[in-house]
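One chain of protein is taken out of this complex; the other chains stay put.
Chains: A, B and C, in written order; residue numbering restarts at 1 for each.
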Amino acid sequence: MMELRLKPKVSGLSIPLEAEVISPDVIAGKTLREVEELRVYHGNRAERLGEYFEVEGEVAAEPGEQLIVVEGDVSWVKYIGAGMTAGKVVVKGDAGMHLGSKMSGGEIIVEGSVGDWAGAEMTGGLIRIGGDAGDLLGAAYRGSPEGMRGGCIFVEGSAGYETGTGMRRGLIVIGGDAAPFTGAHMNGGVIFILGRAAKRLGAQMKGNGSLIICLGEVEELLPTFVYDTTYTPTFMRIYLKTLSEKLGIKRAEEYIGRPFRRYRGDRAVGGDGEILVVERG
Amino acid sequence: MPVYRSVVCPFCGCLCDDLEITVEDNRIVKVRNGCAISTSKFLHHHENRVENPLIDGKPVALEEAVKEAAEILKSARRPLIYGLSSTECGAIAKAIELAELIGGVVDNTASVCHGPTILALQTLGESKCTLGTVRNRADLIIYWGCNPLEAHIRHLTRYSAMARGLYTSGGRKDRYVVAVDVRETRMKRVADLFLKVNPGGDYELLSALRAVVRGYGLDVDEVSGVPRDVILELAERMKKSRFGAIFFGLGLTQSEGRHMNIEAAIGLVADLNHHTKFVLIPMRGHYNVAGANTVTTWQTGYPYAVDFSRGYPRYNPGEYTAVDLLARGEADAALIIASDPAAHLPYKAARRLAEIPTIVLDPKRSMTSMISRVVIPTAAAGIEAEGTAYRMDGIPIRLKKLMEPPEGVLPDAEVLSLIIEEVMR
Amino acid sequence: MEITVTLITGRTAEQGVGKEIGKTSERYQRGVNYILLNPRDAERIGVEEGAAVEVSTLHGSTRVWCKLSEDIEAGMAFIPLGPWANRLFDPETHGTGIPSVKGVEAKIRRAEGEPPTLEELLKELKG
Partner (left out) sequence: MNLIIKGGYVYDPINKVNGEKMDIYIKDGKIVEELPEHKAKVIDASGMVVMPGGVDLHSHIAGSKINLGRLLRPEDHRKDPVPRTRVTRAGVGYSCPSTYIAGYRYAQMGYTTVMEPAMPPLGARHVHEELNDTPIVDKSAYPLFGNNYFVLKYVREGDLEMLKAFIAWLMRATRGYAIKIVNPGGVESWKWGKNVDGLDDTVEGFDVTPRQIITSLARANEELGLPHTIHLHCNNLGVPGNYQTTLETMRAVEDVKPKEGRENTLHIVHCQFNALAGDSWATLRSGAPEIAKYVNSHRHVTLDLGQVIFTDTTTMTGDGPWQFRLYNLTGNKWVNSDVEMEAGAGVVPYTFRKKNPVNAIQWAIGLELALLIYDPWRVYMTTDHPNGGPFTFYPKVIAWLMSRKARTDTMLEIHRAAMRKTTLADIYREYDFYEIAITTRAAPAKVLGLGEKGHLGPGADGDVAIYDINPTEWRPSMYREVEKAFSRAKYTIKGGEIVVVDGEVVSTPLGKTYWVDVEIPEDLEGELMKDLEEGFRNYYTISLSNYPVEDAYLPVQRRVEVVGWR
């Protein structure tokens, strides 16, 4: 891959910068000069990317060959990698809102934490977040019937409210704690929670194979989820192995062979989704 | 001395329109039919007024204040226009035009009251009706997380529990009334059934009711402090009613769960429509907060939290809402119209208003006006200026002008027009 | 002595009446600078009707007058919305635009001094 480096010239802007141009799809095929001239938006002003970042490195011909490395904290930059279809973006610090929203392919790695709406309505690709995720990770934007429709998000730390709202397909793995309403309106897809799951998990979850797997403690389940059985699902081994091997979550393997309590719901919507909670001990 | 009849009260979302106001020497001397708050509003409208346009607390000419306001807004990168729920629709329209012109954000106070109701509606829809439909038909009325006795004082008698109508000639005795709240309010005395729900437990209770209405059993003894039997009985009563209505307030929107609480209520009501007729009506607080949402929606497609920084409207509560923009330190200038966010928003957000150049349009002095760079007094809509207001159920009503505003004081819409002209200059 | 309660905010008719006279009016200030406590809770922290109490949450603290009533049950407290209450709340809206101002955990104890006046609040707000 060809590596393009963006070094922030400023830090901690109070008015965030909107820079959906930080995407292999936009940058590939341009000259460095053209990359500097790309439009970014600071409040109501349209400005040059080059005013905010030093641009160096190499530009690839195709997005799939493009690696973009953002060197530093850019929690003040929104829409990094939004809508990208291929290539790779690495952020060596925090990133702002809407990171990788609506992306359909490629990979984004954030070493720090991300703001709200990361991976919202994404349909493919991989997002890895080293720190914490904000609210509405992989969620549907307001009014949309569907959130994440494919791809994978892995957060090492905790995830905020309404993670995976309206999720239809794909995988979200939360290494730390999950805030309330994780998996709300889920209608397909899988969410793993390794830390503590807050209440209202899977609220208004419909079914369609929706699955929330809790490897940590669960604060409280809604009264509209009903205990079904305790068993050792065979598919779990495959999932846990995948987490370990593909995402590097070695501790997932500890849960192989462990029994899970299965709850079905959400009956409030006549749903038939599943929450699997690992048996303690 | 002129007596105005059928006057519309510009205080709360009830917009009662049967007031009789007596005016003597350009002063209101008598109010009939008004509630305590309404009477206070009319009788004291001349007190605590902003007497002069001010810049940094010093009296200036209107032109100067307008010029300063335009200057501030023009040079800002992330200007916020906020308030708008206690003025008439013409002013709201002008505020949106101005926001568009300066590439700013326009938000209204719905974002901190019934914004969650709108978020829920955008996910699920909503079954609702005008208040007269409840008056004429409802035989079951539930007040959930709201207290009309404090906030919508004539609601019970004009529109709901006590009102008599086409199929409810017996008034209160033709109805079963339920109140649900986290504490025992005075509504307990009004209701046939009062349910005390644990704080933050509304979502669970609504979900449980919904599951029961759908025909599921309930495997737990109680939900959020309400015993199973009570839940089963209430669900049955809802299904058996001929026309049911749930009124709800900030007890649902501002507590844990926020829009998800409203989703649970909307879902419950939608499900009940498979058994009978059921509606859900938010108790909108400020008299024209519904109008602020309505006008913003027809002009921009979105009800509040609208960002024009990229030339076209974008919408995202949590990102473009006033509390968030201020608390994150994003807004670099603010124009506040007919609202007092410095007194009501969380401190961190209020603090930001004091840090940035803030402009206030308000008839009266407020916390916000006292920390603002520019203050422009305006005529009180519904007393000194006419215009449209939308009732909590969406009915548009014409506010009346009963008297002249103080010398040189213009309505909000006209001041905003002057600012727009100045910005375009 | 300090107790932990669940704090509720809201509007009251009295606050509405005062607000319509004016934000600087005596009646408005009286209508919003208090906390409603159950007498048993008040006893636990050793305050009476009319005493000043300090209310604090994770996000801030404020001082208000204490009003006692059986209308509020022990373990809960009520403050009308306004410039005294707004110092207690988290501005975080979790992607909704609305802060959570009902059902917040708060600690209450007897206050050292009197509650701030509106002028003092203003001064502080201006920084």
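The working rule: a residue touches a chain if its C-beta (ideal position, glycine included) is under 8 Å from a C-beta of that chain, and two chains touch if they have at least 3 such contacts.
Values in this document were obtained by computation on a predicted structure and should not be read as measured data.
Chemist: What are the shown chains that the left-out chain touches?
Modeler: Its contacts among the visible chains are A, B.
Chemist: With respect to the chain omitted from the figure, which of B:E68, B:E100, B:E204 or B:E384 is a touching residue?
Modeler: B:E100
Chemist: Per the definition of touch given earlier, which of B:N147, B:S255, B:T300 or B:S369 contacts the omitted chain?
Modeler: B:T300
Chemist: What chain B residues would touch the chain not displayed?
Modeler: So the residues of chain B touching the missing chain come out as 5-6, 8, 17-18, 89, 93, 97, 100, 118, 121-133, 135-137, 158-159, 164-167, 242-243, 270, 273, 276-277, 279, 293-295, 297-303, 308, 310-315, 386, 388, 390, 394-398.
Chemist: Which parts of chain A face the unshown chain closely enough to count as touching?
Modeler: Counting over the whole complex, chain A touches the hidden chain at residues 141-145.
Keep in mind that, in the parts below, only the chains that are shown with their structure count from here on.
Chemist: Applying the document's contact definition, name the chain pair with more C-beta pairs in contact, A-C or B-C.
Modeler: Per the contact counts, B-C leads.
Chemist: Report the inter-centroid distance (CA atoms only) between chain A and chain B in whole Å.
Modeler: 35
Chemist: Taking the mean of the CA coordinates per chain, how far is chain A from chain C in Å?
Modeler: Chain centroid spacing, chain A to chain C, equals 39 Å.
Chemist: Give me the residue numbers in chain B that touch at least two other chains, ranges are fine.
Modeler: Within chain B, residues 119, 256, 317-319 contact more than one other chain.
Chemist: Can you list the residues of chain A that touch 2 or more other chains?
Modeler: In chain A, the residues touching two or more other chains are 116-117, 135-136.
Chemist: Which part of chain C faces chain A closely enough to touch in the complex?
Modeler: Contacts found on chain C: 94-95.
Chemist: Touching residues of chain A toward chain B in the complex: what are they?
Modeler: 14-16, 18, 41-45, 97, 116-117, 135-136, 141-143, 180-181, 184-185, 200, 203-204, 222-224, 226-227, 266-270
Chemist: Can you check the complex and tell me which residues of chain B touch chain A?
Modeler: So the residues of chain B touching chain A come out as 76-79, 102-104, 119, 122-123, 203-204, 206-208, 210-211, 214, 216, 218-220, 223, 256-257, 260, 263-264, 267, 308-310, 315-319, 328-330, 332.
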